[in-house]
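Every protein chain except one is present and positioned as in the full complex.
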Amino acid sequence: MRVAVFLPELLRHLFKKPNTVDYPFVKLEVPKGFRGTPFLHPETCIACRACERDCPAEAIEISQVSDVEKKFKMTIHNDRCIHCAQCVDSCPTTPKAMEMDHLYEIAAFDRHTLKKDWTFVRALPKKEPKPAVPIGGTPT
Amino acid sequence: MKFQIPIGPQHPALKEPISLRMTVEGEVIRDVDIRLGYNHRGMEKLAEQKNWIQNIYLTERICGICSHSHATCYVQGVEKLMEIEAPRRGLYIRYLVSELERIHSHLLWLGVAGHEAGFDSFFMYTWRDREVVMDLLEMISGNRVHYAMNTIGGVRRDLDGGQIQKCLDGLVVLKQRSEFYFKIGANEPTFVGRLAGVGYLSKETALALCAVGPTTRASGIARDVRRDDPHAVYDEVPFDVCTADSCDVLGRTVVRIKELFESYKICEYLLKNLPSGDIAVKAPKKAKPNEVVSRYEAPRGENIHYIKSNGTDKPERLKVRAPTLANYPATVEMLRNGFIADIPLIFAAIDPCICCAERTVELVDARSGAESVVRFSDLRALAEKRAPHRIAKGNVPWPL
Amino acid sequence: MNDAQILELLNTRFAGKVADVTNPAVRRIFLTVEPKDLLAVIGGLKEAVPGMWYLATISGSDLGESFEIVYHFGHDHGNLNIRTRIPRSHPHLESITPVIPGAVLYERELQDMFGMVIEHIPDPRPLVTSDDWPANNFPLRKDWTFERVPEIIPGGKK
Partner (left out) sequence: MAAVKTVLYLLVYPGLLFLFVYSTFAEWFDRKVYARLQNRMGPTHTGRFGLLQPIADFFKLMSKEDIVPDQADKKLFSVLPVIGLAVVITAGLLLPVWYFDASATAMVSFSGDIIILLYLLSVPTLILFLAAWSSTNLFSTIGGTRVLTMLFGYEVPLFMSVLSPAILADSWRLSEIALFYQHRPLLLLPNLIGFVVALICVQAKLERTPFDIPHAETEIVGGTFTEYSGKKLGFFRLMTDIEMVVSSGLLATVFLGGFPGGLGLGLLNFIVKTLFIIFLLSAMRAMTSRIRVDQVVHFAWKYLAPLAVLQLLIVILIKGLLL
C-alpha cells in the first residue's frame, strides 16, 4: 500500500483538455453503421409485410389503402421503435426498401409527432419490370 | 436498540429498484430481507406469444449491461433446437462481442465500486476509459447498449479490416489502463481499507447457496461455464479461470480485474484468428418439439435459459435465470453482521443487475411497501390532482 | 467426471429411482424421478460427489394435466437436469432446501407462477408477485391469459 498513489495521474490531468464533450454545443460523430431511425424507400417496397411480422416492438403497420391501384400505407411508430434494425434484415428486396438513418437526437415532447407514414403504390416483385412511374411517397 | 432501515426501492446506492430491509443495531446489520417484485415485466409469459426472431430482441432487453449475453444464450439454444450451426466466422464475431461486453461490464463495475466507496475520481477515470470499448462496440454493432448482433444462425454484421485494426488498437490502450487501475485498486490505502475483509463468503457457504460468477471465484471455487461447458469457440481459445482466496470484496475486485486481462487475451486471439466465410446461415421459421438447456458465462456469472419448443414459430416455454438471482441468497449471508457503511459495497460486489432478476411477471406496476401498496394509476391520479393544468388533453389509445 | 461416468453413477447408485436417463447432447443429461424420490436422489448425488453440483435453477412448465418441474444442476462438466411431474389437481411438492439451501428463491418463484405448494419451505412469502396480487392467479399456467391494457398516448391533437 502506498499513500497518494493516484495523485500523479490526477495532477497530470489538471491542465489537460477535459475528456468530456460540451454536449449540446459540441456533437460527436456517430460511426458508419449506426442504427438510427428506420425509414422507407417507397419506390422499392413490395408490401410483403415481413418487417411488420418480425418487428419485435410492433412499431410497423402496413395497411392497404385501395384495392384497385394496389396502394398501401405504411406507418412507422417511432415512439415504439427499439432501433434493432430487424426490419432492414427482414426486408427481401434489393436494394432494401427499409433503411436506418444516422439521427440520434430523436426525443420529442409529443409522442404523436413521432409517427411517420408513407402512402405508395406497391412495387412489383423483381421478376416483372419496374413500374414506369413510381409514385414517390412523401412523408406526411 | 434495534431498528429497521429500508434500503430501496429507491436509494442512491441502487441504480435499479429493489427493496432490502436491514435490521440494524447501531451500525451493525443483524438481519436482512430482500424483497423482489418491484417491477416485473412478464417476459417469460410474453415470450410465449412472440416468434423466435422477436424473442431475440426481447431477451436482449432483459438487461442493458449484459444485453448480448442473454441474447446469445437464447440464440445458441434456439440454434440447437432448429438443428442449424452458425458458421465459424459468425461465431467468432459473436463471442468477440461477448468478450468486449465483458470488458465493458467489468470496467463499469470497477467504476461503480469506486463510486459506492466514495472514490469518485476512480469512477470518473474508469468510465472515461470504458468509453474506448463502448466506441468499439458501437462501431461493430451500430449501437452502444443493445448491440443486436445476434440472429438465429449467426450474426448480423461483418467485420472489415479497418475495424479489426481499430479493435486491436483499442485493446492495447485498455490493457495499459487496466494495469494502472490494478495498481490503484491494490495500493490506495483508503480504498483497500474499505474493500478488504468486507462481505466475507466462505467457500462452503458459496457452494451451499449456489452462488455463481465472480462471487464464487473470489471464494476460491474455479467455476466458469466457458471452461466447464466449452460452448462454441471457447474450446479453441486459450484462457485461464481467475480465482482469489480472500473471499471478500477485495477478492471480487481482483477477480474482475484479472478477468479483464483474460478477456483482452481472448479478444486478441479471436481478432487475429478470424476465419473467413459467411457470417450467418438461413434459419427456418419453426422448430420441432424439443427442449434445450443453454448456458453462457455472462459477466455476472452463469446465465441459463431453458427453452421448450412445440413445433410452431413460438416457444412453448422460455425460462430465464439471470446470474443476479442466484447470488441473492449469498448476498444476505455476506451482509449479515456487516456495517451499514458496507451495504452498498457488498451489494455492488455481486454486480447486481436487478432488471435481469426481475423479468418474470407483472402487468401493472405496483410498489410493494410493507405497509401500503400504491399503484401507478393512483400516483398518476394524485399527480393530476396536484397539477390539474398539466393534464394532457385528447388522449389517444393505442392501437390507433 | 464426464458424461459416461455420471450416467454410470446414476444407473448404479440410483437404480430403480431414476428413469428415462438420456444424454441428448454432449454435457447434457436429462433424467426423470418420482416426486417422492426427489430429495433422496438429489441428496444422494450430493453425497456421492460432494462440492460438485450446484443448483442453477428450477423451471416449471404447464403440460395441461400435470406440471413438469426441471431441476437444472450445473457441475464441473456440464449440466444435469432432473425432471419430475406432479398432477395439476394436487400440485404439492417437497422442498429441497434441506439439501440445497440456495433453492429457496426458485421454489418461491414456482409457488407464485404456477400455484404449486412447496411443503416445508422455510420462507413461503410471495417472491415476485406484488402484495396486492389477486389470489389464485398463476401467470405461467397456460390457461391464464391477460387482457392487453390499451396503451394511452397522452397529448396529441387528432
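Chains here go by letter, A, B and C, matching the order in which they are written, and residues are numbered from 1 within each.
FYI, a contact is a pair of C-beta atoms (placed from the backbone, for glycine too) under 8 Å apart; a residue touches a chain by one contact, two chains touch by 3 or more.
Keep in mind that this is a model prediction, so the values were computed, not measured.
Remark: the absent chain touches shown chains A, B in the intact complex. Within the whole complex, the absent chain has one touching residue among B:165, B:190 or B:273, and that is B:190.
The missing chain, though absent from the display, is touched by one residue of B:74, B:109 or B:122; that residue is B:122.
The chain not shown here is touched by just one of B:114, B:170 or B:199, and that residue is B:114.
Where chain A meets the omitted chain, the residues involved are 4, 6-7, 10-11, 13-16, 18-20, 22.
Listed by residue number, the positions of chain B touching the unshown chain are 3, 5, 11-13, 26-27, 114-122, 124-125, 128, 188, 190-191, 193-194, 339-344.
Here is the rule we go by: only the chains that are shown with their structure count from here on.
Remark: the per-chain Cα centre closest to the mean position of all protein Cα atoms belongs to B.
Ranking A-B and B-C by contacting C-beta pairs places B-C first. One inter-chain figure worth recording: chain A and chain B are separated by 27 Å, centre to centre, where each centre is the mean of the chain's CA atoms.
Averaging C-alpha coordinates per chain places the centre of chain B 23 Å away from that of chain C. Multi-chain contact residues, meaning those touching two or more other chains, occur in chain B at positions 396. Among the residues of chain C, those in touch with two or more other chains are 153-158.
Those residues of chain A that touch chain C in the shared complex are 79, 109-112. Chain contact summary for the complex, chain C toward chain B: residues 25, 27-28, 51, 54-57, 59-61, 70, 72, 74-79, 81, 100-106, 109, 112-113, 126-132, 139-140, 146, 149-158. Of all the residues in chain C, the ones that touch chain A in their complex are 153-158.
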